[in-house]
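Note that this complex is displayed minus one protein chain, with the remaining chains in position.
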Amino acid sequence: MAVLQARGVGRRFESSWVVRALDLDLVAGERIALLGPSGCGKTTFLNLLGGLDRPDEGVILLDGESLHQASPARLADLRRSRLGTVFQFFHLIPTLTAEENIELPLRMLAWPEARIRERCAELIQAVGLAHRAAAWPSELSGGEMQRVAVARALAARPAVLLADEPTGNLDRASGQAVLSLLAELTEQQGSALVMVTHSEAAAGICHRVLRMEDGRFLDGTL
Amino acid sequence: MTWLARRLVTRALLREWGRTLLTLAAVSLGVAVFLSIRLANRAAVASFEQFTLGVGQGSDLVIRTEAGPLWESRLPALRPLTEWAWMRPIIEGSFARAQTMEGFQVLGLDLVGLGASANSTLPSSSEETLHRSATTGFYATLQDPVAILIPAALAAEGWSPGDLMEGFIQERAVRLRVAGILPDPPHRPKLQRNLLVMDLPAAQRLLGREGELDRVEWGLRPGGNLPHFEAQARRLLPPGLIMEPPEQRAESGRTMTAAFRFNLTILSLIALAVGAYLLFQAFDASVNRRRETWATLRALGQAPSGVMRLVLFEAALLGLLGSALGIGLGWLLAQGTVQGVSRTVNALYGASAAQRAGMPAPEAWLAVAIGTGACLIAAWIPARRAARTPPVQLLAREGHLTPTRWGWMGLAAGTALLLGTVLAYGLRPAPGVAWHAYAGSALVLLGGSLLAVALLPLLGLPGRWTRRWRLRLALRPLLRPTGRHGFAAAALAVAIGMTIGMGVMVQSFERTVLAWIGSSLRADLYVAPIGSTGAGSQHRMGADTADGIASDPAVAAADRFQILPITFRGRPTFLGAGDMGVQASRGGLILAAGGPFPGPLLALRKGGTSDPGVLVSETFSRHFGVRVGEVLDLPAPGGLRRATVRGIIADYGNERGSLLLDRPVFLAWFQDPRVASLALFLRPGESPEAFAARLRREHPGLQVRTNGALRDQVTTIFRQTFALTYALEAIGLIVAILGLGQGLTGLALARRGEIWSLRALGATQSDLTRILMLEGLGVALAGLLSGLGLGLLLARILVDVLNPQVFGWTLGFSVPWGFLGLVSLATLGAAILVLAPMARWGARLAADREVEEGA
Partner (left out) sequence: MKGILAGCLALACGATPPGSDGFALARPGYRFAFPRDHGSHPAFRTEWWYFTGHLWTGDGSRRFGYQLTFFRQASPPAAWKGSQAWRSDQLHLAHAALTDEKGQRFLVDERLDRAGLMAGATEDQLNLFQQDWRAAQDPSGRIRLHMSVRGATLDLTLDPATPPVIFGEDGLSRKGADSGAASHYLTFPRLKSQGTLRLPEGPVLAVQGLSWMDHEFSSSQLAQDQVGWDWAGIQLRDGRSLMAYRLRRKDGSQDPFSTLTEVDAAGHIQRSTRAFSLIPKGRWRSPATGTDYPLPLVLEAWGERFTLLPLLPNQELQTGRSTGITYWEGACRVLDATGQEIGDAYVELTGYAHSLQGRF
């Protein structure tokens, strides 16, 4: 059963279609890489999948629920509980420490304090940053920031993790570390992963690679 | 450059019209407030100068007495002076119109001799027509003892020759006949509309002042030489007469409104201080927002100076546009302000003030220069940053919002506050000098604004511990405030501080004055000629009328009060006289020195004319450095008279100060039995209202006020005076709150990535709105709290140092809690109003272009 389904999804800016007629089926625990040149529409597609943007045509179903028809509140709720996001530029909240950044989704979900502590300790351990728990984002290296971002995205055990060029702003070694972390953690908790990238190496950790060009999947990649 | 400027600056401004409008609003409001205050100020001063500049063709010298009237019988001694100069004798008085009780200034001029002082005649063609049409009018004016010439402005209201104007002069009912219309002088301010010109002997008769003049103006004949003329005049001048340049008269008008103008000056400072903060913020935001553009330009090889020029060009453009808008707005605002000024001047000084503010070109240029200059200065630092920062750094996304070093700021704030306070309180320069208080206030202001920044982390503290994620996200930024937070808080603190400072000062003033009034106004009824207002009024009632009323069986005691303008030690002040016996037994003057009430009053009565004593007002004592026990040489018609200062009384009635003699001494010295106002103490059982009604019936030319009515009137005047102050302060506050909105808008823009990620994490629109709103309120609260403290400190300096120093007024300090609460609520309410739409907008921000368009 697919956790996330896209059918005939298209998105238009002004009069030109950025993406069009995209179909996707993501099953639990599956890792997919969206590979393609700049401007091919992969980030747009990712935003659509994350409910951050609405398609102009087609439907997207998360656990069978149409994102298209969900109210903004329901969308936010889905993003809290079922989706996780990792950005190229980390987007950590600069005024929260590493640990607090990781806690944030759990606090949004109003988990009990004890569970938050437990889960947070577990995650910070998992991303290997226990010693930096109290550090401000500005004090972290790029690789460390992205590891925090990964932990944050996975904190609420989302069904789907969306990652937008997670290694795009990192050096090779840090990139590798983040990639293996992504693979390892999603594997561990059974989250599916959709990763936008243009690095073949990054795509290596995925079960499937979808190549995009001009807003469409290239033939035979489905 | 122009190609670039058009595309990078103009186009950007048009595209980001919201930001552009906000900046324009800030510039134009700042310019408008500043300009309107200047224009109002100008109008107030101009109305006082109108006589010297308008009615008098510029005279070169004025001769007057030090005290009392100038008897015209002294003129023949000055006749030889006519070899070098023409002479214009002048008597002034007031007329109150019956139907409207509107006050008019009566100016008595020798209409025959007036012609001789003209420098040139009319063009010959018009001379003939004027001659023919005006001959009968000339004699009709000269030979009619109630003929008046009215200004064109009054004629425009429908008055024409032959009309009768009924009203009162002193307490007598008179009927004046319009005999002609005074044309407005070319190239000069229009004549004020409430001016009535009469022929000199007719005016003297009507005012009941036969043989008296107020002053004689002199103008050099062609080819004359002023120093030579002055030397001759000095040689011939009889004792008791003084000569002064005509400006001095205007100058005394200026001091008349000094307190008011002082008020306005402080207000214009608010506009400037708040405006400067806002502009800096605006340009900082603008540069920030477009840092990529600038970085790209640099990367493409544009020299730093070119980038700087572009940024400054944008600033100049916004400055010019904003100033132009501000000029229009300022002019409109000035009309309102002038109304306020004129009401005040009318109420407090009985003089008439201009009803409209002009828009002189120099003021407009000044406004443009200040508006544009302020923008350029505000843009300077951001422009330099844009030009100097290496492109790579500019391009980096978020490393930009460096937190302020608030620890140092707190330290600096404390130091500035301390230094300012020490400066204001520590020095004791000569009376009238107050630079230390101004400098102290400026330091306090600086300290207060720094304090607002330092206060932000304190307010953010709950954010450190709280587990509530929204609160945490809202308050954490305050723990590490950026420059933008700091600016918004500081600007708000300054605006609130100024508002509170002025407000508390005004309320302290009001309380003090009301207490003073409560103590000094004890009589049951106050009687004065209709149209009397303030010390400057020239209405008097005849001694007979006063005696008649005083001897009424219903009256237990009456205090006849008279007041004259005099010149003491070369400066204008007032000499008053009252019945010390009545005052001592029934009055309640507040004494600042000289012993407890009524000791000094009884000493005055006891000294009589053999050992004359005088009470001086606090203002007088400060101005002239006079102490109790000192012997003063007072000018009187018969020459200088000596009197010992027996006490210092509180008097908030005028800022020129006053002297008070016992009435018998005054009568002996001045032989002037007229009465400016009459305070009546009724016999027990008499109803003040009933007696007042009877007096009004018997004397239609007198205004009779009961104690309560007079108090109400004084309070109303007081409130009216300061209503304007509050209105202008409110504008300052609104600008500051707009600035707060602007600052947080910039902040939201800079943090759009963060907002985007919060949304991705599942924060709803309303979560984000609440977070941004809460953060903004935190900043507002920091501004408010430090503004309150700053304001109270400023108020103390105003009350304790500036007022005594500048006006010689000792005020009791009182904290108007209600007012503080009101300002706080208004600030927070306004902040919510401004922040709510801004937060909602911020919550909707998309991350950045690359997110939308795909990397």
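Chains: A and B, in written order; residue numbering restarts at 1 for each.
The rule we apply is simple: contacts are C-beta pairs under 8 Å (C-beta built on N, C-alpha and C of every residue); 3 or more make two chains touch, one makes a residue touch a chain.
Because the structure is a prediction, the values reported are computed rather than measured.
Here the chain not displayed is in touch, across the complete complex, with B. When the whole complex is considered, the residue among B:221, B:470 or B:586 that touches the unshown chain is B:221. The residue from B:144, B:163, B:689 or B:800 that touches the chain not shown here is B:144.
Note on the undisplayed chain: of the listed residues B:5, B:98, B:114 or B:276, the one touching it is B:114.
One chain of the complex is left out; on chain B, the residues touching it are 54-57, 72-73, 75-76, 79-83, 87, 110-122, 124, 127-128, 130-131, 134-139, 141-145, 149, 180, 182-186, 188, 197, 199-202, 204-205, 210-211, 221-224.
Criterion: only the chains that are shown with their structure count from here on.
Distance from the chain A centre to the chain B centre is 64 Å, each centre being the mean of its Cα atoms. Chain A meets chain B in the complex at residues 13, 18, 38-44, 47, 50, 52, 72-73, 76-81, 83, 85, 87-89, 91-96, 100, 103-105, 107-109, 113, 138, 152, 164-165, 168. Those residues of chain B whose C-beta lies close enough to touch chain A in the complex are 397-399, 401, 463, 467-469, 472-473, 476-477, 479-480, 753-754, 756-765, 767, 847, 850-855.
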